[in-house]
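Apart from one protein chain that is not included, each protein chain of the complex appears where it belongs.
Coming up: chain A.
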Amino acid sequence: MQKLLTLLQVNDSMFPIGSFTHSYGLESYVDARIVHDNSSAAEYARTMLEHSIYYNDAAFLYKTLTLPPGKKGWDKLVELDTLVTALKASYEIRDASKKLAIRFLKLTTELKSYPTCKKYAAAIQQEELHGHYAIAFGLHVKAAGISLEDALSAFYYNTLNGIITNCAKTVPISQTAGQKILYDLQPVIAKLVRQQPGMDEQQLGLCCIGQEIKCMQHEKLRTRIYIS
């Protein structure tokens, strides 16, 4: 019960680490009128989950959750942090990942302090490592004893929830339509969680070029309400 409640708390979209300030390129899509109604919002959400999150943040989270213990694990974490930094080409996206990681670690350490989380936070502060949210989240939930499957499912769910909330605010779509997309994509999340351990190593960090360009274009949007 304690584990479930911890997961619900740290994975909440209202967990005050500032995740609601990022759209990860969605704002550019809305600005270009590509995402403009219920069906385009649903397509965006589904494609994001299946072709971007699965190979990127969810895969980085999975890698963190399966890190070996001890020094070997730490070395792998250093390697992973460098790799994720090299993969997140768009400045705003890379920076978003760092900021969320710092705030997440700061806040969760106040709730319950774990040595690896503290070490990761210190390495980010000393600029030895860049810092990424998926890794920070993975370290905390793993230390809290939450199962791999629950952590992944929750992570996918909250990412999707963020997309839907942003769609409801910016497209806009109705709250009911948003909740319907969220509900309809449950089987997709279950499928992706099931497939995650079998993901081809060569596919780690696959890039969706259109999305990456939209993230870059966000830096130049004339009016914007999101940081990324």
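We take it that contacts are C-beta pairs under 8 Å (C-beta built on N, C-alpha and C of every residue); 3 or more make two chains touch, one makes a residue touch a chain; residues count from 1.
Following the convention adopted for this analysis, contacts and distances are computed from a predicted model.
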Undepicted complex member, UniProt protein name, chosen from "Phosphoribosylformylglycinamidine synthase subunit PurQ", "Peptide/nickel transport system permease protein", "Urease accessory protein UreD" or "Chemotaxis protein CheA": "Urease accessory protein UreD"
Contact with the hidden chain (one of A:F15, A:Y44 or A:Y120): A:Y44
Residue in contact with the excluded chain [from A:L87, A:V141 or A:I181]: A:L87
Contact footprint on chain A, counting only the chain that is left out: 29, 34-35, 40, 43-44, 47-48, 51-52, 82-83, 85-87, 89-92, 202-217, 219-220
